[in-house]
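All protein chains of the complex are present and in place, except for one that has been dropped.
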Amino acid sequence: MPLEAAPRAAPTAPLLEVRHLSVAYSLGARALPVVMDFNLTLLPGESHGLVGESGCGKSTVALAIMQWLGRQGRITSGQLLFKGRDLRLLSGDELRRTRGAQVAMIYQEPMASLNPTMRIGAQLTEVPRYNEGVSHRAARARALAMLNRVQLADALRIMEAYPHQLSGGQQQRIVIAMALLSNPSLLLLDEPTTALDVTVEAGIVDLIGSLSAEYGMSMLYISHNLALLRTICQRITVMYAGQVVETAETAALFADPHHPYTRELLAAMPQPAVHKHAQPLRAIPGQPPAPDARPPGCAFGPRCGYFVAGRCDASDVPLKVESGGRQTRCLRAGEIAWQVSPPELIDGPTRSPGATALKVRSLSKSYGPVSANECVTFDVRAGETVALVGESGSGKSTVARILMGLTQATSGSAALDGVELAQLPVGRRPAATLRALQMIFQNPFDTLNPSHTVGAQIARVIRKFRIERDKTRIDARVQELLAQVQLPAELASRRPGQLSGGQKQRVAIARAFAGQPQLVVADEPVSSLDVSVQATVVALLRDIQRESGTTLLFISHDLALVRQLADRVIVMYQGKVIEQGTVEELFAPPYHPYTEALLAAIPIADPRVTRRKMRPSVEAPSVSLPPTGCRFSSRCAYRIRGTCEVQEPPVREFAPGHRIACHLPAQELSQMQPIFEVIRP
Amino acid sequence: MLLIMLAASVLLFAVFDTDQFRRKVAVAELGGFGVATLSEQDYQHWLSRNGFEQPFWTRYGQWLARLSHGELGESLEKDVPVATLLQESIAHTAILGFFVFLFMIPLALLLGLLAGVNEGSLLDRGISLLSVLTTSTPQIATAVLLTVVLALGLNWVPAKSAMLEGWSFRELILPLLTLLIYEVGYLARMTRAATLEVMAAPYVRTAVLKGLPWSRVVSRHVLRNALIVPVTLICQELNGLLSQIVVVEVFFQYAGFGRMLFDAASFGDIQVLQAATLVAVLVAVLSQFLSDAAYVALNPRVQF
Partner (left out) sequence: MLARALVQPGRWATLLVLLVWLPLIAYVMFRSALGGAASDVLLPAVPAVVALYALGLARCRGSWVASVGLTLVCFWFVIAVAVPFLPLTDPDKPIAALALPGTTKHGVHFILGSDARGRDMLSRTLWGCQRVLVWGITATAAAYAVGVVLGLLGGYLGGWCDDVVSFIGNLLLSFPVMVLFILILNLLGQSGFNIVIAVTSSSAPMIMRIVRGLTLEAKNRDYIHAAQTRGEHPLWVMGVELLPNVRGPLIVDACLRLGYTTVAITTLTFLGLGLQPPDPDWGLMIKEGATAALLWKYSYLITIPALAVSSLILGFNMIADGMRELSGRS
């Protein structure tokens, strides 16, 4: 639910006014425009969201405001008026005083943003000491108070700790504390939660929301996740390829987006509440233009479903101001008849699953005293899509690595059609097994060998698994595969360095399916990709799986995406399976408390859906010291003292295949309120 | 570490246990003009007299035992106990080394930091150019050029450092300068690289955008992190310096450890060579250990 706007009596002067800002980066002799004609007005106390995908220039805007663009960046034109004064004209000393005291910034990677050789306390006290000349003792008191305010327990121990001794969520709270210590009027947040787990993210977002209400400061919240901004910001600006394409009040933007890109972006985001057949994921074809290869006219034109040749690419599109403070950079805004049915239906008929292909029983893996997996048990049937869901430390990647033979289980079994895999390293597997089991990896930048061409890498798989011998037939097959993942044929002779992240991941899919495997393990294949590209890749994966009848084990942390894609879901926490069932069963009560927390953390973009608030929980403890009983007990809001921390939770079966491992009585679990509710229009 | 020392000692012992060297020692003991004059009979007598029929490991153990008691044998060339030779030469080299480190450390670190913090400036380009030039010249070339300019041309310092008239600091200047020029260039370059890396780090950005004055950013945030690698390199430089000291001492005829080792090798003075090499290996191993210890001490992310 959008935050209540602070009551504004009379029109106040804007705190920050960015007028026609243009920033360019110089690479050698060339100057690449990264931000063009950017405009933004921020009132005191307002929270403004800035959303866009990677490379759109949103982080550059924040750095430009802070006047820290590095040696290659340059503001080529525009004004940055902060409290009436142009930041570009400030002297060095004035700029220093503005930074930290008036304008503060929070960064994307909290670990890298903290000095690794300096204790937290020293880093925190620096702020008031150097900005206001406060004494050391007073500064320490303020730092301690602020640590409590950002909900960090054990503040005294944290003051003496080094950054690497804390978790990601804790580090980010410290960065927030550091920014707030000087009481700034403007807070710039550059993707503060992107590097964090979903449940941790939810906590930080809540914290930021409450802090902004309490301190009354203005916020510029930069993110790639439109749904996330819906809960915190009053107004949102959408950026594409360095330009503002739409600015509007939050509610208006989500209810009725005026720019085709905004609309496509919303449609490309998986929504957890609606059934996948009713509102399937829509993919935006193509990818954003490179800074030195912008199309004429509208930058979104080549990918826009409502593009009119001759008009949209004639000349630069100006920002049109509409009623209600809305601005849209579209020549056809207001006149487009939005298609109700999507142009591309990704979903298709489901095949009924066959016999059990993969049987995992009591799989355990420990590295000395630390256990990564414990007693993992599940089945996967032929042709199914099973999702393995969990956050960092859940052990899902370890399961994948054991299945692939890259590491061996300590105990337990995993049998694929009778072949025991759990302790069979990949070097000793028979050729048939190797061919039957293939993997798609997470990081698109490392998944392909940078020194070989794309075609050669796919051809190698075909040749290795003896699918074809003849060179012409291998080449033909490579072309077929590339076509299946919708990549142009000439890409076969290119090296991975020339491909985008989405294209590389598509090649990875082609490579995985080239050997006609029986089971494909996809380890978070789209987590590193932009939202619009994610939809395309997921759609392709689904298509190719359907056609070949391959079983898919899809590992992810994104439950919303999983809902669109999977038939069954297995939820893992700290190495154990805590719930498994079909997708419908998982999204409806009964929930395991952790599943409930995961679902409650998903940001909702659809205004027709409400999400119930969860009871707050504490930060995750370190993985190496698990409680003896239920792993989730230290964070669980439903914790039964005396039982949950000590005893292993029993596994309850609510329906055939739907199992939850929890101490709570079955009745209480069944009576949980559903997380999502669709408001009837 | 100990294992390496032992392995090195075994290697050394084995290498000098060959026939070629035994004959040399035999000749030196028995008298004679050269290995060729040694009759086979005398040689065999000598071998059995000195217990050479015992197995390898026994003799090795005896040798180790002798070493630990400080009995290093006698120099074949100079007829003095090896221990005495070692003491004198190590002392001389230690003095030279001390002065090198004394000047090198502050100068190199300062130049490197200045270059890194002011990347792209004239100062940076000048320092970089200078370090590339100095590290591209072999010690003998620098020694030569310095001799030509300072000794022969300007006559400020004597050309050789044999210290024939007792100890004089003036004679130390040329070897010192030769060593300094290379070391400062190398270390400054490494410090500059480390500083550049730190300057580009996100936490330096955080420090600046917190509103801290530039002096504080450099002194507390940049310095502390940029110096981790150079400090470990300084500890490792003991090893590299030893190599260069050999060359410099030979060139300038300075009576130090390096020259002693070189002379011993040329002459075939085995006891001296063995002892000297062991000392060199000890220094190298120690320097590596110091370097690792320094890294652990300076980097809170690494725990022992």
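Read from first to last, the chains carry the letters A and B; within each, the first residue is number 1.
Keep this in mind: a contact is a pair of C-beta atoms (placed from the backbone, for glycine too) under 8 Å apart; a residue touches a chain by one contact, two chains touch by 3 or more.
Just so it is clear, the structure is predicted and the values come from calculations on it, not from any experiment.
Q: Counting contacts across the entire complex, name the shown chains the missing chain touches.
A: Taken over the complete structure, the missing chain's partners among displayed chains are A, B.
Q: Out of A:Ile120, A:Ala299 or A:Leu437, which is the one that touches the chain we can't see?
A: For the chain that is not drawn, the touching residue is A:Leu437.
Q: Which residue among B:Ala65, B:Leu145 or B:Ala297 touches the omitted chain?
A: The missing chain is touched by B:Leu145.
Q: Which listed residue (A:Gly405, A:Gly455, A:Gly502 or A:Gly575) would be found touching the missing chain in the intact complex?
A: With A:Gly405, A:Gly455, A:Gly502 or A:Gly575 as choices, the missing chain is touched by A:Gly405.
Q: List the residues of chain B that touch the chain left out of this view.
A: Against the missing chain, chain B presents residues 3-4, 7-8, 11, 15, 132-133, 135-141, 144-145, 147-148, 152-153, 159, 239-240, 242-244, 246-247, 250-251, 258, 261-262, 265-266, 268, 273, 277, 280-281, 283-285, 288.
Q: By the contact criterion defined above, which parts of chain A meet the unshown chain? Give residue numbers in ascending order.
A: Against the left-out chain, chain A lists 28, 404-406, 426-427, 429, 431, 434, 437-439, 441-443, 446-452, 460-461, 464-465, 511, 515.
In this text, only the chains that are shown with their structure count from here on.
Q: Mind checking the centre-to-centre distance between chain A and chain B? Centres are C-alpha means, answer in whole Å.
A: 54
Q: Enumerate the contact residues on chain A facing chain B in the complex.
A: 66, 68, 71, 96-101, 104-105, 107, 109, 112-118, 126-127, 130-131, 162, 164, 175, 178, 182
Q: Which residues of chain B touch chain A in the complex?
A: Spelled out, the residues of chain B in touch with chain A are 119-120, 201-203, 205-213, 216, 220-221, 224-225, 228, 298-301.
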